[in-house]
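Quick one: the structure is below, and I'll ask about it shortly.
Note that one protein chain of the assembly has been removed; the remaining protein chains are unaltered in position.
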Amino acid sequence: MPGSLAKDAVKGPPLPPDAGDFGGGGPGGRGTSRRASLTGMVVLLAAITMMFAALTSAYVVRRGMSNDWNALPLPHVLFANTAVLVASSAALELARRRLKSGRRGEFNRYWTAGTVLGMLFLLGQAYAWHELKEAGIFVATNPSSSFFYVFTAAHGIHLLGGVVALIWVSVQALRLQLGPGKRTVVEVSALYWHFLDGLWVYLMVLFLFWG
Amino acid sequence: MSSPEVHSAHHAPTSFIGKYVFSKDHKVIGIQYYFLALFSVLLGMTLSLLMRFHMVHPDMKVGWFEKLWPTAAAGGIMTPELYLSLMTMHGTIMVFFVLTTAPQSGFGNYFLPIQIGAEDMAFPTLNMLSFWTTFLALVVMVAAFFVQGGAPLSGWTAYPPLSGVGRISGPGEGMGQTLWIISIAIFCGASLMGAINFIATTLDLRAKGMSLMRMPLTCWTWFVTAILGLFGFAVLLAAGILLLLDRTAGTSFFIPAGLVVSDQILNHKGGSPLLWQHLFWFFGHPEVYIAILPGMGVTSQLLSTFSRKPIFGYRAMIYAILAIGFLGFLVWGHHMFMSGMSPYSAFAFSVLTMTIGVPSAIKTFNWIGTLWGGKIRFTTAMMFALGFVSLFVTGGLSGIFLGQPSLDLYFHDTYFVVGHFHMIMGVAAIFGMFAGTYYWFPKMFGRMMNETIGKIHFYLTFLGVYAIFTPMHFLGIAGNPRRYADFTNFEFMNSLMPVHTFMTHAAYFTAAVQLLFLFNLFWSLKKGAKATDNPWESTTLEWTIPSPPPFDNFGGHHPVVYHGAYEYSVPGAAKDYVMQTDPAAVSH
Partner (left out) sequence: MLLGPVVWVLTVVICYFFVAKTWWFPLPISQHGLQYDEQFLRTLVVTGIIFFAAQVALGYVIVRFRDDGRRASYLHGNNKLETLWTSATAVLFIGLVLMGTRIWAEVHWTEAPADAIPIEVLGKQFAWSFRYPGPDGKFGRTDLKLINDAGGNPFGLDDHDPAAKDDLVSASLKVPVGKPIKLILHTRDVIHNFFVRELRLKQDLVPGMEIPFHFTADKIGTYEIPCSELCGLGHFQMRSVLQVMSEADFEKWKQEQLAQK
């Protein structure tokens, strides 16, 4: 019977991968902290997914139920923004791998590039909003525009949080204070960023084919 | 997101602010949540007493009503809009700031890390932030009382268009409703932060030997509750944003065309009130399991401890918790049988709803199975756990009526529903919190609560809650609708007034009895008998450390776990309980 005294092998969760490195070797050590950070990030991403799933279902329902849906003319800058965001993800990924193999200088360059591209994306999004406003399309103009603004604002706010994290890491790196021990925050920020990148591509598909 | 703390060089804070205000210690945060919930429940209870008074004396002048609410209670008589706003805030405060905080963020924060053998939660800074964000949400919510128009009147469910068109649909629907939405959105953020912590902690911070199948059932319920909250509150946040936009930005997510409210033709078009209901109840149903699961965990823990018997069917209990969690996401439509949604989906939802009754029944049978053949010690904590079982049976069974759409054709929006959810949430879940309080008070504060006062508190409350909420089922059978400020406009309700009067008096009585609890709680904090490490002779990890525990829980050493959590009356063992950390293996 589980948990009973019948077979008392000492069981437990598997030791974290780099348990031996930093004197951790079990609960409370750095290894566990790293694993917990990754778990925490995955859980956060699950929540964000759920929120966008709820918005998507509202989108689908609203689009299907009334005859007042006018397809939104997507500002062209969005395509450029998408490319910029994908490029920033690529840069971060390259940076992350450089750090893993100890090439700190290259890490700094790629990470900073990714951060700058990320900020460029947000500027591009602001410009897209500007274009829509110039065309007289506001949040209440049409359900399609309502959802566009809600989705891009929600994505943008999450991305802004990501940019703050990226900048923090950049600053640490440029001050040469980013040792292997801080690798976890790099992994976790990169994961967050890639997720938001993927989320953005999903939203573009939604707007293009279901808008 | 904060970077994880490394505890090997972890120092306890020394300043007052660091120790008691902006503390990152899960134990302090747990107590902070507990007292936030205590404040909220007193506020929520006061609101309900005002409601019950008004239902029975709708025309009575009360001098101080006018002082508190010069417009809404002009002449000392509570207006219907004031009644409805008290009702809305009662439900909101109870569901969010009591039932979603104390059982999970209160006791869970305090005891999850300890019961799994960890020094703290995975993300202590995030934990601190989650409490203060909850506190901010409460401040914003209470602020709704003080703005022009007062608190909203659309119920804790806030259905649009009533909640979506602004002040023209009723007093309180202006700034009050907006603040309500903002408060809930902030609360969603706080809950998500908490959920991340609970899940990461349970998965990654368990001590050596603490496999998932050796975790106490309390930890299982906190874990599954966190998952429910993670997904549920994410959806509520989305819904709240859309509702806020409908109110302030002229969008029409939930508001259709062709509406005339207060003689104004509205400019909205194309939205669906049902969309709000789907989104809200997709959150709302898991929410009620969030409210009850931790209480179930505590009940399992206490029934085993105080019967000196292992929990009956530990594995089945876990499957039941997982089933309740999973199925909890598939039954939201049973709140919408009469809503105009597809009657075919109504059927599907009802079959799933009946199915979710099965794991709940399993848990009840297993609780009785735990007691069977036991050696029962009737401490106050145990009394509340036993009371939980009785109340859960009563409250759960009325769900069998409501889960059938054919019967809901009569019972929807009657007092039958009010009786059902109060029995389950307003009583059983509360009993879970009382049980947890009496059980864990010695550990948290190093002192014992008074058992005599505790037992009197139990018996009078147990009888009191049955007296308040059982009659509601009969009112429902008689067809008494809910959310009515008074019952004087319908002939058929005249004969029901004595029932309302009885319930009101029972409510006054039961509320007064809680003064005993408050006295016991605060008096024992200072004057209670000193508690030993393990006054209840319980097996889980919190009882291996001092009462109250040191800052880092286990004094720097990492506990190792050898057994499951319910090894009581093991044949051949020296005592009638074997601690989880006791390496002595006894074959059986």
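A few notes on this one:
Per-chain numbering from 1; labels A and B assigned in written order.
The rule we apply is simple: a contact is a pair of C-beta atoms (placed from the backbone, for glycine too) under 8 Å apart; a residue touches a chain by one contact, two chains touch by 3 or more.
Please read all numbers here as calculations on a predicted model, not as lab measurements.
One of B:Q148, B:T248 or B:S406 touches the chain omitted from the figure, and that residue is B:S406.
Summary of contacts with the chain left out: across B:M354, B:I453 or B:V560, the touching residue is B:M354.
Screening B:A144, B:M444 or B:L496 against the full complex identifies B:L496 as the residue touching the chain left out.
From the options B:G108, B:G170 or B:G284, the residue with contact to the chain not on display is B:G170. Per the touch definition above, the residue from B:P13, B:G155 or B:G250 contacting the chain not shown is B:G155.
Mapped onto chain B, the footprint of the missing chain covers residues 79-81, 84, 153-155, 159, 161-162, 169-171, 255-262, 265, 271-274, 307-310, 312-316, 338-340, 343-344, 346-347, 350-351, 353-355, 357-358, 361-362, 364-366, 368-369, 371-378, 383, 386-387, 389-390, 393-394, 397-398, 400-401, 403-407, 409-410, 412-414, 459, 462-463, 466, 470-471, 474-475, 477-479, 481, 483-487, 489-492, 495-496, 499, 568-571, 576, 588.
Simple rule for what comes next: only the chains that are shown with their structure count from here on.
Distance from the chain A centre to the chain B centre is 32 Å, each centre being the mean of its Cα atoms.
For chain A in complex with chain B, the touching residues are 1-6, 8, 10-13, 16, 23-24, 26-30, 32-37, 39-41, 43-44, 46-48, 50-55, 57-58, 61-62, 65-66, 68-69, 139-140, 143, 146, 150, 154, 165, 182, 184-185, 188. Contact residues of chain B toward chain A in the complex are 1, 3-8, 117-119, 122-123, 126, 192, 195-197, 199-201, 203-211, 213-214, 230-231, 233-235, 237-239, 241-242, 245, 249-253, 269-272, 275, 278-279, 282, 310, 314-315, 558, 560-567, 570, 578, 585-588.
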